[in-house]
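Here the complex is missing one protein chain, while the rest keep their positions.
Now for chain A:
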Amino acid sequence: MSNDATLHSHQQELTHGAVAHDDHGNGHEHHHEDSFISKYVFSMDHKMIAKQFLITGIIWAIIGAGFSVIFRLQLAFPDTAFPWLETILGHWAKGGRITPEAYYALVTMHGTILVFFVLTAGLSGTFSNLLIPLQVGARDMASPFMNMLSYWFFFLASMVMMASLFVQTGPASGGWTAYPPLSALGDASIGSRIGMDLWLTSMALFVVSQLLGGLNYISTILNMRTKGMSMTRMPLPIWSFFFTAVLGVLSFPVLLSGFILLLFDRHAGTSFYLSELFVAGKALSNEGGSAILYQHLFWFLGHPEVYIIILPAMGMVSEVLAVNSRKPIFGYLAMVGSLFAIAILAFLVWAHHMFVTGLNPFLGAFFVLLTLLIAVPSAIKVFNWITTIWKGNIRFTPGALFSIGFVSTFISGGLTGIWLGNSSIDIHLHDTYFVIAHFHIVMGVSAFFGMFAGIYHWFPKMYSRYMNNTLGYIHFWITLVGAYCIFWPMHYEGMAGMPRRYYDYSSWESFKQFVELNKFISIVVVAVFATQLLFVFNFFYSIFKGRKLTTTNPWNATTLEWTTPIHPGHGNWPGEIPEVHRWPYDYSKDGKDFIPQTVPVSPDESKH
């Protein structure tokens, strides 16, 4: 048990005014070396847990994106054999062409991995852990132990999902949304067998991990802020992590209940989702179930989930933009208010994923209205980001570039959301490449940009070194241009009616026109993927060989994390936790470049 964890229990006892014998035996010994295991493996230090989430996320990102490269090759060159595919995939790519089953498995795993393991756990897991205690001024999370459990549940979920890739019948392959009946009937496809069970097990573990993490984030933000850190003095990333955690804690359990019913349908002969089905010419006995019921339960999580992914990115981008344009964030309260509005609305729009399920059009109209309402807080945020950098003294660090890129892709992808939000248009566009284009730009690319911005910006805090800037610029420009080249053309394919999740379009007369376009997209995919590997190289190289940090506050930022030592120990501040006297965005004020949050307000200072 590490010294600092005992600090915690000790402190709790102190606050209750009772004298306690220490639970852990060594609580009065102030500094003792952590063992390798307690420092790097079963660590309870939020900073180490953040790194664990990040590196696990990076590994998953390489796998998940690698899958997309493989299935994009199939889409671009449906008639070409790639013998190396057979080498790595074996019978899944007989003769160098992936089989339809492999294609569906790859698409499904790509979605699951990127949405849940990379952009949920890897993104908010990393930065909520790293930044919440550092920016609110706390020694650690409310419960460091639960925090550690949160990572290890994620790790278990990862292991189970990883194992599912290697079972003989393959991983789940009915899409990342796991709709029944494909997901409910073991005989429906080979991916519906053990792969599906492992998928459900893994996701259940994942939900537990998210709940443990979310509980901690919320109670840390509400309870553990340092003196002077009122809610309205919190940096915007903290607000975004807060709403993210609230969304997760309230919506993941609903997903879990949906999964529990699914498990019963799979293994206990119940008929929650199944009705009047024929498999291989045989009628099943299941009666009275409704597959749409699952969709309601899934999207009640599914829609908040997309905001769970994007809100942390929004928060970090706000921070990075303000710091690097040396200007206060424009409209702090409007930023918080719009995060709040998005969080509320996120629970009220799920049926926009179900316009074509036979949803009552009258009910659909309400969902159209509520969906379109989300555009309002989204637009407020975009406006505020632009006005924040407007006439700013911008430092184009890689973090700043990725933040600006985020704003760009969030606009492009958000606008197509307004198309899809109109049920009458969606009836045509649903399940086409238009939807793929929409959510990859607004969620996939934007969230990755937010994550990259966060990594470049806070890397010095994590590893006390900088990442290489030149590689960062190359990474940014190729990724930005590449992402648009990949996803922009998909809008046209979608408008022409090209459906998603098809194995081979070349046999359709109406989609033959896109053969060359698909080739173009796939080639760009390969280039962009290679560039991400460059980033991964930069990341790991810089951990060991990057330029060393010589100052505690490399970006001249105002927030508390930069008041910790270059190598912060467990507990973050060696002495007292600093007291906070002002909001976090006093940049270019009264002739000063920046005023840290810890500086008391002087009487002759102007009001912001």
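Going forward, a contact is a pair of C-beta atoms (placed from the backbone, for glycine too) under 8 Å apart; a residue touches a chain by one contact, two chains touch by 3 or more; residues count from 1.
Criterion: contacts and distances are computed from a predicted model.
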Complex member absent from the view - protein name from UniProt, among "3-isopropylmalate dehydratase small subunit", "Transport permease protein", "Cytochrome c oxidase subunit 3" or "Peptide ABC transporter ATP-binding protein": "Cytochrome c oxidase subunit 3"
Omitted-chain contact residue, chosen from A:H296, A:R326, A:K519 or A:K589: A:H296
Selected from A:I49, A:A184, A:I218 or A:V382 as touching the chain missing from the view: A:I218
Residue in contact with the excluded chain [from A:I70, A:L85 or A:A138]: A:A138
Chain not shown, touching residues in chain A: 7-8, 10-16, 18-21, 23, 30, 138-139, 142-143, 146, 211, 214-216, 218-220, 222-227, 249-258, 260-261, 264, 268-272, 287-290, 293, 296-297, 300, 573, 575-577
